[in-house]
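Take a look at subunit A:
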Amino acid sequence: MEEIAKPETLLDKLAEQLKTLLTERAIDQPLMVGIHTGGVWVANALHQKLSLEQPLYTLDISFYRDDFSRIGMNPQVKPSNLPSQIDDRHIILVDDVLHTGRTIRAAMNEIFDYGRPASIILVCLIERSGRELPIQANVVGQYLHLEDNQHIKLTGPEPLEFVVE
Partner candidate 1 sequence: MVNKASRPTDSLIGHDAWNIQLDTNGHLKHFLTVEGLSTALLTNILDTAESFANINAQSVKKVPLLRGKTIANLFFEASTRTRNTFELAAKRLSADVLNVNISTSATSKGETLMDTLQNLQAMQCDMFVVRHNQSGAAHYIANRVAPGISVINAGDGSHAHPTQAMLDMFTIRRNKGDNFGQLRVAIVGDVLHSRVARSQIHALNILNTGNVRVIAPKTLIPAGVEDMGVEVFNNMEEGIRDADVVIMLRLQKERMQGALLPSEQEYFQMYGLTEKRLRLAKPDAIVMHPGPINRGVEIESSVADGPQSVILEQVTNGISVRMAVMSMALGREPETSEAEKA
Partner candidate 2 sequence: MSQLLIKQGHLLDPANKLNRRADLYIENGNIVAIDTTPDNFNADQIIDAEGLMVIPGIVDLCARLREPGLEYKATIHSETVAAAMSGITTLCCPPDTDPVIDEPAVVELINHTTANAAHSNVLMLGALTTGLKGELLSEMQALQIAGCVGLSNGRQPIANTLVLKRAYAYAANCGLTVFIEPDDHWLSAGGCAHEGTIASRLGLKGIPVSAETVALARALEIVAETGVKAHFGRLSSAASVAMIRRAKDDGLNITADVSAHQLHLNEFDISSFNSACHVLPPLRSQRDQEALQRGIADGTLDAICSDHQPHDPDAKESPFAGTEPGISALATLLPLAIRLADQNIADIETVIRAITSTPAAILGANTGSLSVGSRADICIFNRDTSWQLNESNIHSAGKNSPFIGWNFQNRVEHTIVGGTLIHSHAD
């Protein structure tokens, strides 16, 4: 298995690439949204590094999961904190690990319940093999190939570390 870079290193790389992308697309005043829980840690760091003016927003996808009937209610749902005005705004959606793509699907559904964004840029610290939906990230820290039975997790918030099982 490839060596995984430290989260700190990847965060710097993400910040650089994202800055470049935003300039390319001439996006001014984007709204950054972190997905609970790991995505919020990553978004926190990025938000600081990019010195974004707009506040950091967060969302919890529990109520939008597609496997609700199978796994049931999760009582520890964290509150989503999304801006009331999404229409025509550019969103930077941040998560820690992109795997099957279902989390991102759920997050986008939740965003669209709030309004119609101009665009969504997806930023992930790690992108791993095993995509099940046609979802792709715009900015990726590191790509990993993992077997189906392997899992990678970001622990935190301090210190941020990868755990592979």
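How these were chosen: all candidates are chains of the complex that A comes from, given by their letters.
Convention: contacts are C-beta pairs under 8 Å (C-beta built on N, C-alpha and C of every residue); 3 or more make two chains touch, one makes a residue touch a chain; residues count from 1.
All figures in this text were calculated on a predicted structure; none of them were measured in a lab.
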Options 1 or 2: the chain contacting subunit A in this complex: 1
List of subunit A residues in touch with candidate 1 within their complex: 62-64, 68-73, 75-80, 82, 84, 109, 113-114
